[in-house]
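In this view, the complex is presented without one of its protein chains, the others remaining in place.
The block that comes next holds chain A.
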Amino acid sequence: MAVCVAVIAKENYPLYIRSVPTENELKFHYMVHTSLDVVDEKISAMGKALVDQRELYLGLLYPTEDYKVYGYVTNSKVKFVMVVDASNTALRDNEIRSMFRKLHNSYTDVMCNPFYDPGDRIQSSRAFDGMVTSMMIQVC
């Protein structure tokens, strides 16, 4: 279960960012912002190494004492960043991958929506919001 989910455009500005404990939002925004550097590093490292497979899933970007940050980049250079509670050790890599896949599918649907202008913030899509809510941790 994610604690914070962010969708970041090609030009590195946020298209959608939402975190669950809404008091400390700024901390999560800052974490996502710093993780962008790591994402860029991974992308450029992939480009230089002559690897045959270039994966979209970037894996664990960096761990902090409370949280772990995962990244995923699409072919259109839109980045998804997810912050997960580090105490939740039951979360497997496969689950993170499937969460990113769901995110990617929902993002593609938003893109295909004729009422959505590419480059705008994702504000009015209820389906996208619903999908992100289902991924976030349940806090009562």
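Here is the rule we go by: a contact is a pair of C-beta atoms (placed from the backbone, for glycine too) under 8 Å apart; a residue touches a chain by one contact, two chains touch by 3 or more; residues count from 1.
In this section, contacts and distances are computed from a predicted model.
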item: Choices "Trafficking protein particle complex subunit 6A", "Glutathione S-transferase", "Malate dehydrogenase" or "Pyridoxal kinase" - which one is the UniProt name of the chain not shown; value: "Trafficking protein particle complex subunit 6A"
item: Residue, one of A:N24, A:S44, A:T108 or A:T133, that touches the chain absent here; value: A:T108
item: Residue of A:V73, A:I96 or A:M131 touching the missing chain in the full complex; value: A:V73
item: Chain A, residues in touch with the chain not shown (by the definition above); value: 10, 46-47, 53-56, 73-77, 104-105, 107-108, 111-112, 114, 118
